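A single protein chain has been omitted; all remaining protein chains appear in their positions.
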Amino acid sequence: MSTAPLPVALNTFREAVRDRVLYNLVFFALLMMGAAILVGQISIGIDRLVIINLGLSAISLIGLVMAIFIGVGLVSKEIEKRTLYSLLARPIRRWEFLLGKYAGLVLTLVVNTAFMTIGLAAALFYVGRPLVPTDLLILVAVYFILLELALVTALALFFSCFSSPMLSTLFTVGIYITGCFAGDIRAFGELTRNPAMKILTRVISYLVPNFHNFNVIAFAAHGQRIPFSLVGHNTLYAVLYVALLLIAASAVFSTRNLK
Amino acid sequence: MSRSSRSRPRWTALLLIPLLFAAVAGLQTRIDSEMGSLTQLGDDLFLRSPSAIKTVSLGYESLLSDIYWTRTVQYYGGRFATEGATFPLLWPLLDITTTLDPQMIIAYRFGAIFLSESGTGGAGRPDLAVELVKRGIRSNPDDWRLNTDLGFLYYWRLRDYPSSASAFLDGSNKPNAPPWMKVMAARVAQKGGSLDTARMIWSEIYESNKDPKIRERALETLRGLRAEEDMQQLNLLADEYQKRSGRYPASVSDLRSAGLIAAIPVDPDGYPYLFEPDGKAALDPRSPVVIPKEIKTPPTPGHY
Partner (left out) sequence: MSMPAIEIVGLTKDYTVGFWSKRVRRSLDNLTLAVEDGEIFGFLGPNGAGKTTTLKLLTGLIFPTSGTARVRGRSIDDISMHREIGYLPEQPYFYDYLTARELLDYYARFSTYSSQDRRERVSQLLERVGLASAADVQLRKYSKGMLQRAGIAQAILHEPQVVFLDEPMSGLDPVGRHEVRDIILELKKQGRTVFFSTHILSDAEMLCDRVAVLAAGKLQGVGAPGDIVSLEVHTMDILFELRPGQDLPPGIAHKITRIGARCHVEVPEHELYAVLDELRRSEARLLSVLPVRPTLEDYFLRLVGTEGAVSRGVEVTTT
């Protein structure tokens, strides 16, 4: 097994850093500081709740924006800028290149999220020391957010292999929103009487990646235990779906003629 | 790349991808049940303020209201009849749904029944139900059905007969209002609480609603009202029996032997009535019929 994906991944990470993507952390830090100070003034017992809700939502949203906007350009940018030409002439298979780009963006997201989580912990500490053991649930919520981001990145990468950044963004955002409401689509289908509609909504709701699986922000905020089996199942779900998308991306990209 | 060595990875992909989709769908059902049990324990609506949601929805209120409505139904259906069920989120969900779409009549009607119902069947908040339905009437001034619901609420849950009568009266003047509404207004104003009136109101709720849960509830209540009527009738006959024989009947067949009734009456679910030791008619303990509690605790003694 060649190590070709590794330098690609590290270079993708380096590109994100040099593109000043990580500056979003400054925004996040300011947000958290502002919230912590504001909430400290109000102090009616829901300060920790607000910090956790706000922090986790911001981590999720910022991560999402990064995953989509960088993700849709992962392949298309290299094709457009022709940087891919000299790379693919080297002993690197096309799928190895895809895997490297994917891993690089995921690495960027993990690093970014880690810093944000530290920021969140700091804000939480400022607002309501000491930290309680149920705060570890925040880590579970962050882990789930990372799983979600990994899925969205794979989605964006897949589209990047054959469509322009603008279209890819549309598709990715569209599927993301559909995936968030997959449960509702299923419920909708159960309410209708039209059997064709029932089947259609069922099929769509299962095929689309169910992003709401990963949303445990409310539970973490309320200190409610998250069963281990859910952690396991969600991890497996993310792994399988990412694999699906990467295989599909590879199938599309391996036979693409580069203009 | 030659055609053949290009197509081989394509075929593997073509095979793997549907397999993965199947695996993912199977996993999803498991995750769904896990998430479902999680939400049973502790719900939260992150955004509770309806006006906030309306602002955020950026013009897609109609769609969002549909989604919230679906969630409301799911929320209620998922908790209904579970041990110790409460519905703290029912009001916020309905509040949001109707704020996003003030014309969603079904939401008002649903709330009228299930927000006001106490016990494991509802949220036990008739006051909120009234507020909800009144809001509905304000936004839909020509819809007579909401007046039915308001009349129902005042009558059945709150025993406020004057308000109930005026709700029915107002409704009777609205376009396409059925003639019975005037009748109902008069009955309620005159007679106040009575089984007959109650039965009429619940029949109307059954007829004018399409939501299956509401209809089911109505049928249940009607069965209970029917049984209560039967039992009141049986009590009258028992009094007669007592007059004649000096004691109360031990069972319904006593009445038959005494020639007071022709056949053994059964309740709407097919179980025979029986007499308690104190001589009062009662339901067979195996019967699923439930006498509505609104009847069991009359506001004034001897008069329901």
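Note that the chains take the letters A and B in the order they are written out, and that residue 1 is the start of every chain.
Criterion: a residue touches a chain if its C-beta (ideal position, glycine included) is under 8 Å from a C-beta of that chain, and two chains touch if they have at least 3 such contacts.
These figures come from a predicted structure and were not determined experimentally.
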Residue ranges of chain A at the interface with the undisplayed chain: 4, 6-7, 11, 14-15, 18-19, 81-83, 85-93, 255, 257-258
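Keep this in mind: only the chains that are shown with their structure count from here on.
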Approximate Å spacing (C-alpha centroids) for the pair chain A, chain B: 42
Parts of chain B lying in touch with chain A, wherever the complex brings them together: 1, 6, 9-10, 13-14, 16-17, 20-21, 23-25, 27-28, 30-32, 34-35, 38, 41-44, 46, 66-67, 70-71, 73-74
Residue ranges of chain A touching chain B (in the complex, touch as defined): 53, 57, 181, 183-184, 187-188, 191, 206-207, 209-210, 212-213, 216-219, 221-222, 224, 226-227, 229-230, 233-234, 236-237, 240-241, 243-244, 247-248, 250-251, 254-255
